[in-house]
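With one protein chain held back, the other chains of the complex are shown just where they sit.
This part shows chain A:
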Amino acid sequence: MTSIDVQHLTKEYGTRRAVDDLTFTVRPGRVTGFLGPNGAGKSTTMRLVLGLDRPTSGTATVGGRAYTTLQEPLRQVGALLDADAAHGSRTARNHLRVLAASNRVPARRVDEVMEETGIASVARRRVKTFSLGMRQRLGIAAALLGDPEVVMLDEPSNGLDPEGIIWIRELLRRMAAEGRTVLVSSHLMNETASFADHLVVLGRGRLLADTPMREFIDARVRPRVRVRTPDATALKAALARHGHDAVEHADGHWTVPDARVEDIGRIVSGAGVSVLELAADEGTLEQAYLDLTATETEFTAQPQEA
């Protein structure tokens, strides 16, 4: 069992607290989305886990050990931090060969991960000729190099084209299904909703939420039901009898707030109202996230630092 464990982690840069008493665990077998606005402390937390920055207090461990005590860490933890970490004058293949050599990763893995990330055809080109999307793929290739149990990716879909975004989503889902621990930061809600099972949400360096994604949404966004009918009067009357208040929209459809589709379905069929469309209007991660940040008073009262 290889989890990422963060305990009372605090990091101060001068007087600014980038990470403030953070405690959470990232567990294997699921994709954990790491959310928060720019400057919330997501990247700093990742650097602290990797032992690149030193915490002011608290600990971060991977599989129970501090990262800096790992002898061949790329075989246990794969990370993508910046897309521009590769030296521009080196070819993609040589860049990965260097990393492989440092952790005694077999050389064939270099070709395998380039194949997997779709950069095999540009393997012998210098990194400075790469587009952002290709650099991003190279960074992901580097993270996958040691076939690690734990994968930590900072904004992996940056610069990727639509096919790339679908590819990364499937990659993340597959890695979680293989039992790996997957932590993915993002500030794009719809994107995160498409791959995450669990969420860790930060705001101004503090933990705002650590819950399964479905629970997070259900707790914050009331479910609604969407109905279309040719007989608005009958619909409204039937719903009113059961204490529901329907709202009409400009294009002719109705929404029933705070209701479940199972209940509304029974009500309208019981009343014999003809129905053209009946659907659950699920809350989105974006709505839930905005609701959360709106309730964080300190969070909204002070402007974000750049």
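In the analysis below, a contact is a pair of C-beta atoms (placed from the backbone, for glycine too) under 8 Å apart; a residue touches a chain by one contact, two chains touch by 3 or more; residues count from 1.
Basically, contacts and distances are computed from a predicted model.
Peer 1: Leaving aside the chains on screen, match the unshown one to its UniProt name from "ABC transporter permease", "Spore coat protein JA", "Integral membrane protein" or "Glycine cleavage system H protein".
Peer 2: "ABC transporter permease"
Peer 1: Which of these, A:53, A:191 or A:281, touches the one chain of the complex that we don't see?
Peer 2: Of the listed residues, the one touching the omitted chain is A:53.
Peer 1: Have a look at A:79, A:235 or A:273 and name the one touching the chain we're not showing.
Peer 2: A:79
Peer 1: Using the document's contact rule, name the residues of chain A that touch the chain not shown here.
Peer 2: Touching the chain left out of view, chain A contributes residues 47, 50-54, 67-74, 77, 79, 81-82, 84-91, 94, 97-99, 101-104, 142.
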